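A single protein chain has been removed from this complex, and every other one stays in its place.
Showing chain A:
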């Protein structure tokens, strides 16, 4: 299947390819379309449908030609772009402007859509994935360690808040750092024995770790509530002011600010909360990327052996990437638990890890803005596709394939240098 060909084909080759596809369609089509069974006077008889078959083969032929032509155009354009690429890495200020524009939109969103709970809820989900994507970006995008069990750290964060708040009455802000540290230590725990593994092997071990955490949460009923999960997790308060209808026991957010109570207040507050957390994450990660440790993460991704020859302790660098990625996942988990009010192992299945990984890969490994765009796509596309009911996932998959054909390195594939001699002078 020449889906991801990079070399443009000529017209003759395209024709040949189309004929080949049509032949395959013919062979497959004879039993599937050309022949059919029908009820003829009470007996089963085979009837032929040659016009239908001819139409099918024709559609395959033309479709394949068109598809190849599209791919040719794309690869030609890409070649031209690559040739035009200057040797010296240029800075791209427009990327920064897109970032600021996106931030402006994110801040304005609850005001523009005030009262529309669905939009704000979806935007909150997008932001959770953005934050998770930024966390995993440290591990996969920067340090180049394939982690298929990232959701385990998300679960550690969520259950930390769920259990500490319901059993010991801890608040959201109290739990946040503790859960982050806990998730980071789980990251170290996983990383210590496994980071000497490379590539595929590390991926398998992290996949196993993710499943272990989920299975423990599912089966250790006394600790985690098992499949019933943790219920009635307290919601975060606005500096001690709860979001609930006016009552006699103490001030609420609405009564304190003399507002009419509305459930939208909490939704909006949660939205801004995750926006702030995500922005902090972004600030933290982009700052780290410019520090020696961030540079070393990328160097380890590029060439581990060369790092050793430069005197870099590769194990420590990988561990720090793992721990920081895990910590950010833990933070996101705390927010998730506080937003849902209910958590169960159902929320931390492998497909979540896969989605977060897809966000990082689709966005372009290491790109912060790419993660935002990819998270938006991955959350909003299935939402938009609701009208197509069962074809939803099909459309979603097709969109992913098209994006990867169009931009094999991710939406924002080009890496921005962390420092320049010109700027540093």
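Just so it is clear, contacts are C-beta pairs under 8 Å (C-beta built on N, C-alpha and C of every residue); 3 or more make two chains touch, one makes a residue touch a chain; residues count from 1.
To be clear about the criterion, contacts and distances are computed from a predicted model.
Participant: What is the missing chain called in its UniProt entry, if the choices are "Response regulator", "Integral membrane protein", "Arginine transport ATP-binding protein ArtM" or "Putative zinc-finger domain-containing protein"?
Facilitator: Missing chain, UniProt protein name: "Arginine transport ATP-binding protein ArtM".
Participant: Among A:310, A:384 or A:401, which residue is in touch with the absent chain?
Facilitator: A:310
Participant: Could you tell which one of A:73, A:291 or A:401 touches the chain left off the display?
Facilitator: Checking each option in A:73, A:291 or A:401, the one touching the absent chain turns out to be A:291.
Participant: Extract the touching residues of chain A with respect to the undisplayed chain.
Facilitator: Touching the chain left out of view, chain A contributes residues 87-89, 284, 287-288, 291-293, 295-296, 298-299, 302-303, 305-314, 415, 417-422, 424.
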